[in-house]
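All protein chains but one are shown in place.
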Amino acid sequence: MTKVGIVGVTGYTGMELVRIILGHPEMDLVYATSRKWDGQPLQDALPVFEGRTDLKISLLDPSEAARKTELVFLCLPHSEAMDTAAELVGLGIRVVDLSADFRIRDAAVYEKWYGPHSQPQLLPDAVYGLPEINRDRIPETSLVAVPGCYPTSVILGFFPLAQSGLLNPASVIADSKSGVSGAGKEPRAGLHFPEVEGNFSAYNIAGVHRHTCEMEQELTVLSGEAVRVTFSPHLIPVSRGILSTLYADPLKAVTAEELVDLFRERYSSEPFIRIRSCADPLPSIKEVRGTNRCVIAPRVDRRTGRIVVISCIDNLVKGASGQAIQCSNLMLGLPETLGLEHLPLHP
Amino acid sequence: MTKVGIVGVTGYTGMELVRIILGHPEMDLVYATSRKWDGQPLQDALPVFEGRTDLKISLLDPSEAARKTELVFLCLPHSEAMDTAAELVGLGIRVVDLSADFRIRDAAVYEKWYGPHSQPQLLPDAVYGLPEINRDRIPETSLVAVPGCYPTSVILGFFPLAQSGLLNPASVIADSKSGVSGAGKEPRAGLHFPEVEGNFSAYNIAGVHRHTCEMEQELTVLSGEAVRVTFSPHLIPVSRGILSTLYADPLKAVTAEELVDLFRERYSSEPFIRIRSCADPLPSIKEVRGTNRCVIAPRVDRRTGRIVVISCIDNLVKGASGQAIQCSNLMLGLPETLGLEHLPLHP
Amino acid sequence: MTKVGIVGVTGYTGMELVRIILGHPEMDLVYATSRKWDGQPLQDALPVFEGRTDLKISLLDPSEAARKTELVFLCLPHSEAMDTAAELVGLGIRVVDLSADFRIRDAAVYEKWYGPHSQPQLLPDAVYGLPEINRDRIPETSLVAVPGCYPTSVILGFFPLAQSGLLNPASVIADSKSGVSGAGKEPRAGLHFPEVEGNFSAYNIAGVHRHTCEMEQELTVLSGEAVRVTFSPHLIPVSRGILSTLYADPLKAVTAEELVDLFRERYSSEPFIRIRSCADPLPSIKEVRGTNRCVIAPRVDRRTGRIVVISCIDNLVKGASGQAIQCSNLMLGLPETLGLEHLPLHP
Partner (left out) sequence: MTKVGIVGVTGYTGMELVRIILGHPEMDLVYATSRKWDGQPLQDALPVFEGRTDLKISLLDPSEAARKTELVFLCLPHSEAMDTAAELVGLGIRVVDLSADFRIRDAAVYEKWYGPHSQPQLLPDAVYGLPEINRDRIPETSLVAVPGCYPTSVILGFFPLAQSGLLNPASVIADSKSGVSGAGKEPRAGLHFPEVEGNFSAYNIAGVHRHTCEMEQELTVLSGEAVRVTFSPHLIPVSRGILSTLYADPLKAVTAEELVDLFRERYSSEPFIRIRSCADPLPSIKEVRGTNRCVIAPRVDRRTGRIVVISCIDNLVKGASGQAIQCSNLMLGLPETLGLEHLPLHP
């Protein structure tokens, strides 16, 4: 049993980590922090875990964290995570950071989209925690940057295309739709129930959303060419789930069947990725709800020749906390799927 | 007061016509048909209209319709509407057809997407009922083909671009999201409440959905070049509303401000269209719910130069029954907005 | 045209008043206040009214209100409304108050449930604005206290029973379910979209909710005996609507048919109340959405003899702003239903 901790346990990604860790056969949650709930039992802060844990919440104390745990999950807002991560890594603990702080390799790019970076010296060793791309590097590092929720769905949907040289780098569009939990647990006017119920809207379109730079960074590495992404996020009136509809022009003509083969081959040994052939039903967010799966349907519009890929994840699992566990399984030498075999709740 | 009738009154577009006509100061609903409810009071079939109409439902009898009404709305499935429309027009009544049967000018194209057409001789005189494009021709015709819900949102969002020569005809993508009422009132497995709640999915993507040919026809006419559309419809877990996110490459570089000006100018005298500038909030489906409005936000992705347009309607109003009333106001020489000034119900 | 104003226009009841007044043929909205939006156009604060009003929002200035309007709607929190109401009434304007401040006739009872009352001298002249009960007194008063949303549904559902002497005053239970807009527009943790979606819960049960005293006051007056109500409010994951399931033991055995007759007779000339007989479908909140209707189904459990009544309203219309308009129509000598003939939006 590996002793682990969660910094910032009461937000949605923190809660989701608790849910997964309490069912994980090789992880023991021994440390959890929150400013607001310091001194309270975890099950009072998060009553869904009533009767399942006796842990008390405390204020973050890095040396206490280092004493009690081997690995810590950071669920802090961007800009707040970087110094804590640096301190914990300095104390010899392994850190899985769910913020954006170590996702962008180039500090200047980070600064442009997010603001100043106080720990740029850590960037070279931080590993972008998408196991499907970086499986080999994750076990070695002490600092994993868990990908953003949108980038996870988009990068996994474009990966085989980018790597195969099929992707016209100037043609990349990601039209993504997300459940509301992606915006966090803090109530605000636009996420008030009566404003979202029965509604659907776009936000931060046309080059504004911060996840854009993360998608571009990874797709550029994978394809070896400078990829520019037009990214359009939308808000679905559901709690969980991301469905991304991806568009690209192929550099040479391709059929849907060839694409399906390409994706199947590339992802043949991936435990969490399922490829839907042309005869299969298209993916939907409810079939991945609560699971670490990514379901992908590659298609080609026969009339226009354009590639259209549907990619579906649960934003809180494969898009955040499940992916964090998948990375830590790799870091700890555990089977990658351990504690992550949840089935979707349907209906 | 003009006497009007509805053929197929109990479906969602029929119901929505009743709602609008009962509040319309110059239309009198005197005839309504349904196979299932023949002989029953309309308010028994549609209890939301309890106490507001004494009309009895009957079986369709074209000569009775001709005797009693001046104008008839057809709410029949495609293929079923064409013969009825022909018969009614032959009897001297004006027909506003909400099916697909007279939307496609070329019978061969219709046949390819929908099946055989039995009344091709009527196609030349039928007018595609999008007043923003065909305002001049609608008053003269006796047969209006009300546009599909998706095409309405897509064509209105591309129209100023197509007409201005800005639109690269090979770059057109429409990523549309619709509420469930667009699929009709007939219950079926995929629309059963527990399957849709908490869910979001794509369907009929990659060149399969029938509305594609309608979008292409109109955009081709407007732009003077053969436009091919990659169209991806999605199902939102709400009852009403369509939001289309439209993508295109401009033939010459353009700024968002220039686009907003272009759209404002083109639509300056349109009573139902609202253009959102870059400082305005993006449209959402709930703000058009129950109204005949189309709210459009033209944007440009500064980094990729790509045009992104958000276009929002209520699929049952501007996307069907409201548009039908707007057309019939024009046909009858009434003010175009008469009976269509509903405000959205918010929240 | 009567010139009217709204104090506190940006909350949900204020918005709903705007929606109704903009469609009202005899009311002209000339004054609207909000602390937060002072100096801004109303259509900027409430974009759903874009293009429909040029009114600017200002800070409340009672003498300006008195100069500009004949009648003012107060949409302020309880305790804040009382002094403003007193000042406006003193200046000769008629006031329709949507807060709780003048609903409770006995200042001591008010104080127990809500806190101190600074204007008890106004209580004797204030009229409880339920037209079905107080139609004769509303035209005369200059201060109407619009009933609470829950009490409207509960009192209308018990009224014929209370008045007929059938109601055992010790047996009265109201199990009510409300949409989330009843809790107001202010975002808070428990009303954050991901917390409410897919959820259902009770709150403030077992004698705690403040609307209890209002129900008891009116039912006691109507029945002539001290009625005590066990009231259980619940939160439905929808924006609008209240459905109350009411229970009572009859003082003498009664059949459902007799109850239906009793309700039909009592409400025979009520324009907004519909009684569902035993053969009719039970009411649902969506069929009253956006309307000023109250749909009531009186039933008797044959096996236990207990009376069960279902009563349905839209909490923002008949439960608040629609009822306020209905009262002001009466105050102004206008037809009671003027501007209130909205049909429900279905689906």
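A, B and C label the chains in the order they appear, each numbered from 1.
Criterion: contacts are C-beta pairs under 8 Å (C-beta built on N, C-alpha and C of every residue); 3 or more make two chains touch, one makes a residue touch a chain.
Here the structure is a predicted model, which is why all the values come from computation and not from measurement.
Asker: One chain isn't shown here. Among A:P47, A:G92, A:P124 or A:G333, which residue touches it?
Answerer: A:P47
Asker: Hey, which of C:E16, C:E70, C:E197 or C:E218 is the one touching the hidden chain?
Answerer: Reading the full complex, the residue touching the unseen chain is C:E197.
Asker: Have a look at B:P25, B:P124 or B:P187 and name the one touching the chain we're not showing.
Answerer: Per the contact definition at the top, the residue touching the missing chain is B:P187.
Asker: In the whole complex, what residues of subunit B lie against the chain that is missing from view?
Answerer: Listed in rising order, the touching residues are 12, 179-181, 185-189, 191-198, 237-240.
Asker: Since one chain has been left out of the picture, which residues of subunit A touch it in the full complex?
Answerer: 12, 15, 19, 22-23, 47-52, 181, 185, 197-198, 239-240, 274, 281, 287, 289-290, 341, 343-347
Asker: State which residues belonging to subunit C touch the missing partner chain.
Answerer: Residues 170, 173, 175, 177, 194-195, 197-203, 205-207, 212, 228-230, 232, 234, 236-241, 243, 245, 247, 256, 282-286, 289, 299-304, 306, 308, 310, 347 of subunit C touch the chain that is not shown.
Definition applied: only the chains that are shown with their structure count from here on.
Asker: Centroid of subunit A to centroid of subunit B, CA atoms only: how many Å?
Answerer: Averaging C-alpha atoms per chain gives centres 39 Å apart.
Asker: Can you work out the whole-Å distance between the CA centroids of subunit B and subunit C?
Answerer: The mean C-alpha positions of subunit B and subunit C differ by 37 Å.
Asker: Quick one: report the Å distance separating subunit A from subunit C, using the average Cα coordinate of each chain.
Answerer: Measuring from centre to centre gives 46 Å for this pair.
Asker: I need the residues of subunit B touching at least two other chains; which ones are they?
Answerer: 197-198, 239-240, 289, 347
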